[in-house]
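Left out: one protein chain. Kept in place: all the others.
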């Protein structure tokens, strides 16, 4: 039921929502999260963000995260799309959609999916700065804490 | 900073997200909720949903709800679009967007906006059934409870 | 028109009253939402049926939600409707 994709191209949110709901009218609400590239990191202006991933393991990890959400909430489908490659400030990085008959389930599942994705899917970001320097982004304690509030997998 | 609209026409999510983020790259995440017409209500198949509102007060109520969210979370903008008129199962009813540098703020504000909209904005739904009968939708206790978890306005 | 109260009805209140709005001049003794409702009930069977739903009737005065003890005066816009069900 889940759609999971890793791609260089941008995604179209309207098209993904339409695909999630295609041919069905039992969805009451769709929660969504769109992550975008910010132009500042640690007070420094960034000129680009480059995303690397672990092909194969990424898709497995995303499918597992989606299955976990589908086991916890009454979802009618969910979508996880993550971009890789070089992205500019303002560009989309990640799209999470979760559809449910009930709005709170849809929104809670959306929060769960993005929190888990940030700590359990093998993506790495490198920031490029105006002076030509580059730096890998460090993992944030806050992201681990955000995932832990959902408890361990069943 | 908020965009508030009541309209008969459908909305395009991609276009609304683009409008919210136009010309800026300080948004880290956009939370979203899309409410759609379900084909079943209380076990009966519905053929259409008709939405009525209170022109003038609706826009004021939506602007107030948006301002309340902007006071509670560090938002960089939010969008509330609600359709009125006759809608078919599967069609969009409402769109909520909340943009923030931080994903949890964006998602919490999204949940707050849809919860408040459901109890503080003057919209009424009438369901049409296959046998030609119609019935106004009753307000749900659960919706009031959902709003109350956010506490009173400041 | 400044001397009248602009009364609006929505959803099943509109259907029961049989109109969506009217401009009315209640007696001077009507000074609150509750007083206005009591007077409106006397106007027609439709008004009486609409307000028979008592606790299910919500009100806004000048486009802000209002309680039964809220003041109403000539020139006000007063709307009656069921609990809202949007979203």
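First chain written, first letter: the chains are A, B and C, and each begins at residue 1.
Keep this in mind: a residue touches a chain if its C-beta (ideal position, glycine included) is under 8 Å from a C-beta of that chain, and two chains touch if they have at least 3 such contacts.
What you see is a predicted model, and the numbers here were worked out from it, not measured in a lab.
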{"item": "Omitted chain's touching partners, listed by label", "value": "A"}
{"item": "Residue among A:2, A:51 or A:99 touching the omitted chain", "value": "A:51"}
{"item": "Sole residue of A:14, A:47 or A:119 that reaches the chain not shown, by the stated touch rule", "value": "A:119"}
{"item": "Residues from subunit A at the interface with the omitted partner, ascending", "value": "35, 51-54, 56-57, 60, 82, 93-94, 114, 117-126, 136-140, 143"}
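In this section, only the chains that are shown with their structure count from here on.
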{"item": "Interchain centroid distance [CA atoms averaged], subunit A/subunit B, Å", "value": "23"}
{"item": "Whole-Å separation of chain centres (CA-atom averages), subunit A against subunit C", "value": "49"}
{"item": "Separation of subunit B from subunit C, taking each centre as the mean of its C-alpha atoms, in whole Å", "value": "26"}
{"item": "For subunit A, residues contacting two or more additional chains", "value": "103"}
{"item": "Where subunit C touches two or more other chains, by residue", "value": "87"}
